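Shown here: the complex without one of its protein chains, the others still in place.
Should a chain be cited, it is by its letter among A and B, assigned in written order, with residues numbered from 1 in that chain.
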Amino acid sequence: MKKVLSVLAAAVLLAGCSSSSDGDSGEALKIAHIPKLGTIGYFQAADKGVQRACAELGAECAYKGPTEITAAAQVKEIQAAVQAGYNVLIVAANDKDALVPALKDAMAKGVTVVTYDSDVAQDGRSVFVNQASSEGIGQALAKSASDLAGGAGDIAILSTTPDATNQNVWIDFMKKELAANYPNIKVVATAYGLDKPEESTTETQGLIQKYPKIKAIVAPTSVGIVAAAKYVSGSASKGKVAVTGLGLPNDMKTYIKDGSNAQASLWDVENFGYVSVYVAKHVRGGGDVAVGAKVPSGPGDKGDAERTVTAGAVGNEIILGPATVFTKDNVDEYDF
Amino acid sequence: MFANLKLSSIRRSWDTAIILLLALVLIFASATTGTFLTSTNIFYIFSNTSEIMIIAFAMTFLIILGEIDLSVASILALSSSMLGYSYVRGVPIWGAILICLATGTICGFINGYLVTKLGLGSLAVTIGALALYRGIANGLLGENTVNEFPSAATDFGLKSIGSTFMPRTLPLILLFGIFFALLLHRTPFGRRTLAIGQSPEAAKFAGVDVVKHKLIVFTFTGFMSGVAGMVYTFRFSTAQADNGVGLELLVISAILLGGVSIFGGIGTIWGVVAGVLLAGSVESWLTLQEIEAKWRTIVTGILLLISVAAPVLVQKSKARRERMALKKSG
Partner (left out) sequence: MNLFSKLKISSREASLAVILFITIGVTGLINPRFLTGDGTKDLLTSTSVVAILAIGITPIVVMRHIDISIASTVGLSAWVIADFCKKNPDFIWWQCFVIGAIIGLAVGVLNGLLVAGLRLPSLVVTLGTLYIVRGAVYVVSNSIDYNAQEMPPSLLALGQKVYFGILPFTFLLVIIAVLATAFFMKYTKSGRDAYAIGSNPPAADLVGLKVFRRTFLAFVFSGFMAGVAGVFYLMRFAQVDSTAFYGQELAVVAAVVIGGVTIMGGSGTVVGAVIGALLVQTIQGGLAALGVDAFWKPAINGLLLIIAIFADRRIAVSSEKRLLAQRIRERV
């Protein structure tokens, strides 16, 4: 009892110290950054960008990552952020539908909601900041797979969960691109590794056992691609089965360089967080985010200083830019 | 035997202690956080704990019996999926709700059958069932989640009664709470539950049909998981296979926090209600204090340890004091 009280008391003190002053005149921006999961490097990298932008704007920013990838955990964070007086939420959604009621509720209370990384239904947010156009990601995946497979042959896909919206869209575009421009490449199977190293490895083994002739595995997930590359690099398939997909350069460096015939692509995650903050500021200031509108994306944006709102799969979105492909020639230039 | 009796009386007083602890947390939290005791926040606490509370009512009986059901969160997901699956195929919403509840009941019955009639250990077999039910939900819906429900249904899950702190689901939960409290504490069925938990052999010799009794409890645990599935579906306005992932451990922690003995035979509904609300309030308070989620994980664990260690430590110190007193007088 005493113990819990002292822990709680310490926690109060900690929290007391962290609330800082507001900079701007007029309404101060108070931003809650709510990623899918707080405890992994990808979103930590995005938060670096968020914090950089917040520092420039003199805004108060908090990183409110849940410890479970569930909608229920995010809903609690959203509710608490609204109660704590945050006026902007930047959310990477764990579920496209389940967060909508909570987000609508927040918007009804005058809070600005911008999604990034993974979207919700259109009436749950003002605008979605997309990492790259889904079509572009599909094309990049198709090109990389074809390059690694030598322009012809069977390939397989290792995705996350079967109902992951992002991945399903990317895979669709990739298949369309393959059918249109790489007729000799055939997708023989799609497996699902649930974004866990254990399942992803087992599924990779299964793919290679079931389809011994595949020349490449495409994993549009940062967990799946590492698991697949690790397995292949230590198996008899090394050099025969190539691995590509979406992954962090640091995670993939070893396999890109060890002769496993691996590649990875990804957008600039930190810039992603940075731009999201400026977009949110624009929305908060009453700026237009209808399709065709121009949105200033901050002085530090590594792309353009201004971005255009386009019509995406769900609704209005701002596309960050093409993904970078990491190969053995350039991977050492990146560190994230 | 004597020591046992004493321990159980202390465990019983732990229920009161947990209610006191809850009151203390509420007072402390509202004193330190202005936004804690607002009707919005109370509404959030009630609605965020609603599924846990609903399942906990029934699972309390199971744990008192000395059994466990780890598949409850998967039953929630499957019945939620069945609700959505049947609704998009033209079944009227009340029919879909009936299907949802029936699904839960059937899953519970299957668990009970596997445990009681086939004699499989409940911990083991419900791990299998956990994978099975969520798996069926997965296969059933595929990548199509259902998110269009009549607004009357989603309002039921989302909104409050008027502008009060009470979610519209609260009367339903209260009703179930009263029902299960009476069932456990005021009926022969409840007494049999406690008796079986204390000693299955003795209960058997006393003429209790243990197998049938357990089967009934497993079945209504399934039913309540179905009810939770319905509430979850309407609260998040989505039916999908990964609804409620990992909820089973939260339910079990809340029950244990509420003073139910994992060895069976001891437990009260009001203790469990206090346990659920305590866990929910502490989490809410920490979130409002902007304590990061990673620290909250640790607090959850410490709370659980306290819930089991406190009664034992209290008893030990009492025994020591008695011994000291004896020594002095002697």
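Going forward, contacts are C-beta pairs under 8 Å (C-beta built on N, C-alpha and C of every residue); 3 or more make two chains touch, one makes a residue touch a chain.
Just so it is clear, the model here is predicted, and its values are computed rather than measured.
Touching the missing chain, out of A:201, A:221, A:263 or A:297, is residue A:201. The chain omitted from view is touched by exactly one of B:23, B:131 or B:174, namely B:131. Only one of B:34, B:95, B:139 or B:171 touches the chain withheld from this view, namely B:139. Hidden from this view is one chain, which touches subunit A at 37-41, 43-44, 65, 67, 162, 189-192, 197-199, 201-203, 205-207, 209-212, 226-227, 230, 234-236, 248, 250-251, 253-255. Counting over the whole complex, subunit B has residues 70, 114, 118-121, 123-125, 127-136, 138-139, 142-143, 246, 249, 252-253, 256, 261-263, 293-305, 307-309, 312-313 touching the chain that is not drawn.
In this text, only the chains that are shown with their structure count from here on.
Note on chain placement: the centre of subunit A and the centre of subunit B lie 34 Å apart, centres being C-alpha means. Contacts from subunit A toward subunit B in the complex involve residues 1, 3-4, 7-8, 11-12, 14-15, 18-19, 38-39, 62-68, 70-73, 75-77, 79-80, 83-84, 95, 97-98, 100-101, 105, 121, 161-163, 168.
Those residues of subunit B that touch subunit A in the shared complex are 21, 28, 32, 35, 38, 40-41, 44, 48, 138, 141-143, 145, 147, 154, 158, 235-238, 240-242, 244-246, 283-284, 286-297, 299, 302-303, 306, 310.
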